[in-house]
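Removed from the display is one protein chain of the complex; every other protein chain stays in position.
Take a look at chain A:
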Amino acid sequence: MIPAKFDYVKPASLADAVAALQQAGDDAKIIAGGQSLLPVLRLRMAAPSVVVDLGGIAELKGIREDGDKVVIGAMTPYYDILRDDLVKQHLTLLAQAVATVADNQVRHRGTLGGALAHADPAGDLGAPALVLDAEMVITGPGGTRTVAAADFFQGLFSTALGEADILTEIRFPKFTGWRTHYEKFNRTAQAWSMVAVGVALKIDGGTISEARVGLTNMGDRPLRATAVEQALVGQQATADVAKAAAAHAAEGTAAPSDADAAADYREHLARVLTGRAVLAAAG
């Protein structure tokens, strides 16, 4: 498992990182926690000539409050997210999803930015980002721009990030007081999702006033289950309501078929898990 030869740079500033990427053209790769990139390099599925390590840029790491937003630096590892009070208070769905990712070792190294930029449809961070209306802040040769999660994911391992673009931070509106749950189904306990469902509900006086439901691995990118959301709004969070709404979970999806699960089984799982996630969120 020896990667092809590459040069390694570890810039200390964002500007230097962009410059390094620009200089290398399409032949460069960013490395964050390396948890997805290193296997790719070792299996020689990619052979960049330059690897740019973002680990030396202090401003990319950390979690802060910015008015009505919680801002998470792209280089913040899962481990820190799990322990952060702002996240615990305002972004419970994110914390719930992060807790299901891999094992402790991977959570110490893997970063939120890396996970989102990697855009693995089986990855567990895309659906929560979508549900929680995350905004991706991207710095590239043309300056800095912000892309909504809904526009960020563009397909299998594909995002709005251009060649020399760096995802610098992820801005989340606060979902304070929302009831959330991330229901994950996997082959082994510490693996990616076969299917997962992230649910955030706003419940007023027993009635669901707002509902957001995201699906992991039901297409080439994270999806919102809008039909489920519509079926939930205005209803009491009962088992029957959850079940009836969940029956719509596979609508508009394009689940993959692979050795672990065929598409029809994934669709079935999406329905079952959605029902469970809604009930669990409603508590």
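In this text, a residue touches a chain if its C-beta (ideal position, glycine included) is under 8 Å from a C-beta of that chain, and two chains touch if they have at least 3 such contacts; residues count from 1.
In this text, contacts and distances are computed from a predicted model.
Visitor: What name does the UniProt record list for the absent chain among "hydrogenase (acceptor)", "Menaquinol-cytochrome c reductase iron-sulfur subunit", "Sarcosine oxidase subunit delta" or "Carbon-monoxide dehydrogenase large subunit"?
Guide: Looking only at the record, the undisplayed chain corresponds to "Carbon-monoxide dehydrogenase large subunit".
Visitor: Give the residue, chosen from A:L86, A:A160, A:A191 or A:A247, that touches the chain omitted from the document.
Guide: That would be A:A191, which touches the missing chain.
Visitor: Just the residue numbers, please: which parts of chain A touch the chain that's not shown?
Guide: 1-2, 4-5, 39, 42-44, 103, 185, 187-191, 194, 259-262, 265, 268-269, 272-273
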